[in-house]
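To start, the structure under review is shown below, and the notes come after it.
For this depiction, one protein chain was excluded, whereas all remaining protein chains were kept in their positions.
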Amino acid sequence: MAPTPDGPPALRLDGVTRVFRAGGRVIRAVDGVDARVERGSITGLVGPDGAGKTTLMRLVTGLLRADSGRIEVLGLDIGRDVAAIQGRIGYMPQRFGLYEDLTVRENLDLYADLQDVPKSERAARYGDLLHMTGLGPFTGRFAGRLSGGMKQKLGLACTLIRAPDLLFLDEPTVGVDPVSRRELWAIIDRLTGASGMTVLISTSYLDEAERCGTVLLMHEGKLVGADSPAAFTAPLAGRSYRIAAAGLGKRRLHERLDGAPGIIDATIQGAYVRVVTDSAGLPPLPTLLPDLDGVAADPVPPRFEDAFVARLRQERPALPAPPAAPSPDGAARDGEIIVVRDVTRLFGSFTAVDRIGFSVGRGEIFGLLGANGAGKSTTFRMLCGLLPPSGGTLTVAGYDLRHAAAAARGRIGYMAQKFSLYVDLSVMDNLRFFSSAYRLTGARRRQRIAWALEEFDLETVADAACRDLSLGYKQRLALAAALMHEPDILFLDEPTSGVDPLARRDFWRRINRLAETGVTVLVTTHFMEEAEYCDRLVIMAQGRILATGTPEDLRDRFRSAQMPDPTMEDAFIALLETAPAGTA
Amino acid sequence: MNASLIRLGGLLRKEFLQILRDPSALAIAFLLPAVLLFIFGYGVTLDAHDVPLALVIDHADATTASVAGALAHSPYFRISRPPDIEAAETALTDHRIDGIIWLRSDFARRALSGRTASIGVILNGTDANSARLVEGYLQQTWATWLAAWGARRGQPSPVPVLVQSRVRFNPAVSSRDNLVPGLIAVIMTLTGALLTALVMAREWERGTLEALMVTRVTIREILIAKLVPYFVLGMGGMAASVVMAVTLFHVPFRGTIPVLVVTSALFLLASLGMGLVISSLARNQFVAGQIAIITTFLPAFILSGFIFDIDSMPAAIRVVTHVVAARYFVSILQTEFLAGDIRAVILPNAVALAVMAAIFLGVARLSARKRLD
Partner (left out) sequence: MWTQIFALIVKELLAVLKDRRSRFVLIGPPLIQLLVFGYAATFDLDHVPIAVYDQDRSAAARDLVARFSGSRAFQVVATLDNGARINSLIDSRKVAMVLSIDRRFTRDLLRHRPAPVQVIIDGRNSNTALLILGYAGSIITDFSTAWSASHGGPPLPAVLEMRARYNPELSSRWFIVPGIVAVLTQVVVLLVVGLSVAREREAGTFDQLLVTPMRQIDILLGKGLPGLLIGVIEASVTILAAVLWFHVPLRGSLGALYLGLILFVASVTGIGLMVSSLATTQQQALLGAFLFMVPTIILSNFATPIANMPPLLQDLTQANPLRHILAIVRGVFLEGAGFGSLWPHLWPMAIIAIVSLAAAGWLFRRRV
C-alpha cells in the first residue's frame, strides 16, 4: 500500500455543489468546490461552524449526492463506483458511529464482519488496534460507558479495522480533552507514516490545522484557500506580538488593545496579551497605549489561527464592544461567593467526585478544567443545584442552590453545554419565556428583551425559529437568556464548544466585561487557550483536584529546559502525566 | 464463508445483543403480550351472565310465580325483588340493576282469560350490546315459559315454531374462545410495527447508520438484519401466546401447526415491513413512535373484526379495513383455532397478507438507500 506518486490523487473534487432547502430558504452548503487531496498526506478541512465541512465529508463518502460537479475518490467516480469506494475508505462520523449498548469488543467484531476482515487476521489486527488506542483493558466495557476520548479512539479503531487507503475523520476531536487529542494525532501520524494512508480530517481546532500537510479552508460553503499551514501564515510574518504592561491587569490591557486601531486580533495568553496587526509592524506603543508606562512588546511567530482570524475579519468585523460599566460595588469584590468543601458524589459504587474543595471570590472568572470523565461536569451540576452531593457542603452566595428559595436562584445565570434553547420557538419567544421564568415583568421585562436583542445583535433574527440559527447565534441567544435578569453569578458549561474562533472572541470579550462589573463567572472548558481568560482555575482528574491556581502559576510549575514557554495545554498534559494514578 | 454472509452475521449478532440489552424492547415483546393475554383470558368476556334484574310483581299469585320461577331458573339473570316499581326505577337509574321486569296487577287475570297480558321489560339501553344480549336471553326464557304454559294446560304451544339453533365451532358461544385468538393478532401487530419503527429510527437518530453505510455492507443486508431478529422475536411471542391460549385458557386449536406458522410468518413480514416504512418516513423516534401507535393499536383493535363485526360496518369503512393487516390475520387465527384448516378462508387471507408484506417490504427496500438524502 505504498503511495503511488504517479497515480491519481486520493481525492479530487471539481466544481462540487450541494444545496439544501429548508423552510423556503436555499442554503448552498457546498458551493463550487475544487480540491485535491494527495496520496499519503494528512489534509485538514478547516472552517468555522456552518462552513460546509460535514456536508463535504458526506459528499466524498457517498452519503450525499452532489447537485453538480464531479468527485473522484481513489481514482473512481463516486457516482458510478460508490460500493467499490466504500470498500476502500474508512469514515468516522461526528458522533463516532458506535453502538453504545455493545461492548468495545463487540463493536470491533461488528465492523470486522462488515469490512470483510478474514477471521484469521483478526487476532493480530485487534491486538495492534487495541495496543495503539490503549483500549486493551476495556474490551468488555460497553461503548456507552467509555469516556469521550475513549469513544473517539474506539470509533477510530472501528474504521481502521481493515486498513483503509483513505481515512475520513469528521471533527474527531470535538468534546475530547487535550490528552486524548494529542494521542489521536500520534495515531494519525503513525498511520500515515507507516502505511502511507491518506487522511482527511475536519476540525474546528485551529492548532490542529498546523499539524496537517495541507489545509483546505472553507467558509460559507466555498473553498477559500488550499495550501500548507506555513503558506497560510507566511503573510502574517512580523504581525504578531505579545504585550505586557506593568501595573495593568491582563484583562484591562486586553480591553485596551482589543479593537484598537491597527490591531485586528487580541487574545489573552498567560500574563501577556497577544495581538495581530493589520500590517507588518506594531503601531508605536505610545499611540497604541498612550498613558501607560512599562509596556513591553515582543514579536512572536504567527500561528495558523492568526491567519484564519485575519482572513475572516475581512468579511466579518468584530462586534462593537459593549461599553464597560463601572464596577457596581467595588468594596464587595473580595468576599468568597462560591465555597466548596469536602464534596463527594457517588453514582452507585463509582466515585465521580472525591472530596474536592475550592472557593471563588466575587468578580472572579474561575475555570473548571479536566479530561473527559474527570468529574468537572458533575461538580458543575452540583454547584447549580441540579445534583445533590453525596457528602460535603457547597454554597453559592451563601445558599445551597438545591434547597435554596427561588429568590436565590434568581441571582444566578446558567448556560448549558448545548446552548439549551427551545428550538421550535423563535428567538423572541425564547427571550420572552426566559425573561418571565426569571420573574421579570412589565416595563423591566420589555426593557431587558430590547437590551438582549440589541446587545447580542439578534434583531435581524428575532422572528426566526431557533432551529434554523447557526451555532454562533444560538450561543449568543443562550448567553442573552442567561443574562436576562442581570445575575450576580454566571455558570457556563463548555460555552464555546463548536463555535468558530471569531464567535469565541466576541464571547470572551463580553464575559470579560461582565467580570469587570463584578459578576462572578464559573466556566468549564476543554479549550486550554480559554483557560487563559480565567483568573484562577482548578484542574480535575478522576474526581480529584490536581491543581489550583492562576494560569501563570500552573505554567510556571512546568517551565523547564525542554519547555521554556509552556502553553496552557502543555501544562495541562504534563500535570495529568505526573498525576499519581494513570488517567483514562 | 461468503463475505456477504459474514457481514449479515455480524449485523444479526449486533441486533440480537441490542435486543437482549434493551429492557423496553423486551417489555413490548413479552411483558405486554403476557399482561394483555392474562387480562383477556381471565377478565374480558362479551357474554352476559348474572345480569342484575329487578322483578316487580304488583299482585302475586300462581301465574306470576310461574314467571318468577322461569326467570329464577335462567343462568343469565340475578333476580332481585324490590317492593314496588318506584324502588326498581331508582335502582335502574343508579345502575344497581340493568333492567326491570314488571308484572302489573292485572297480569294473571288477562293471561288466564285469553286477553294476552304484557310482561313489561325496561332495560338500560346505554350499553346497547349488553342490552341486546339481555333481550335475547329474556326471549328464550319467555319462549320456555310459554311452552310450559301450553303443556300444563294440555294445549298446543302458542308459539308453534320450534327454533333449533346450532352454533358451529363454538357451541357454548364463549367469547373467550374468539377473543383470545383475535388478541394474538393485535399483539403481533404491536410487536412487529412498533419495535421495528423505533429501532430503525434510533439508528438514524444516533448517527450509527451513517457509520454503517460507509462500509462494504449493502442496504439489503442492513434491512435483512433488521427483519430477522424481530421476526424471530415475533414468532417467539406468537408461539408463547398460542401455548398460553391453549393450555391456560383452554381455547381449542383445530388447525394445523404448519398452516399457523406460514400464515403467522406472512403476517409478521407485513407488520415488520410496515414498521420499516414508518421509520424510513420518520427517521426520528418521536414521530415514528406516534405514527406507529396511531396506525397500529387502535386500528387493529377496532377495524380488524377482532371485536366489531366487519360485515356490519358501512361500505366505506369496510374498504378501509382492507389495509389493516390484522384484519386478515384475525380471520385466519379465529378459523385456525376454532374451525380448522379451511382453505376457503385461509387461502385468500394468506394471499392478502403476502401482498401486503410484499408491498411494505418493497416500499421499504425502495425508500432505503445507502445515502442520507
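Labels for the chains are A and B, by order of writing; each one numbers its residues from 1.
Basically, a contact is a pair of C-beta atoms (placed from the backbone, for glycine too) under 8 Å apart; a residue touches a chain by one contact, two chains touch by 3 or more.
None of the values given here were measured: they were computed from a predicted structure.
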Touching the hidden chain, out of B:55, B:123, B:260 or B:276, is B:123
Thinking of the whole complex, not just what is shown, which of A:409, A:513 or A:557 touches the missing chain?
A:409
Hidden partner chain, touching residue among B:60, B:133, B:219 or B:240:
B:133
Looking at the whole complex, which of B:18, B:178 or B:215 touches the chain that is not displayed?
B:178
Given B:60, B:342 or B:358, the correct residue touching the omitted chain is B:342
Considering the entire assembly, which residues of subunit A contact the chain that has been omitted?
381, 384-386, 401, 406-407, 409-410, 412, 414, 416-418, 420-425, 429, 432-439, 441, 465, 481, 491
In the whole complex, what residues of subunit B lie against the chain that is missing from view?
24, 27-28, 31-32, 35-36, 39-40, 42-49, 51, 63, 67, 92-94, 98, 107, 110-112, 114-133, 135-136, 138-140, 142-143, 146, 149-150, 155-171, 173-175, 177-179, 194, 198, 202, 285-287, 289-290, 293-294, 297-298, 301-303, 305, 307-309, 311-314, 316-317, 320-321, 331, 334-335, 338-339, 342, 344-345
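Definition applied: only the chains that are shown with their structure count from here on.
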Of all residues in subunit B, which touch subunit A in the complex?
3, 6-7, 9-11, 13-14, 17-18, 21-22, 206-208, 210-218, 370-373
Going by the contact rule set out above, which residues of subunit A touch subunit B in the complex?
58, 61-65, 82-83, 86-87, 89-102, 106, 109-116, 155, 158-159, 168
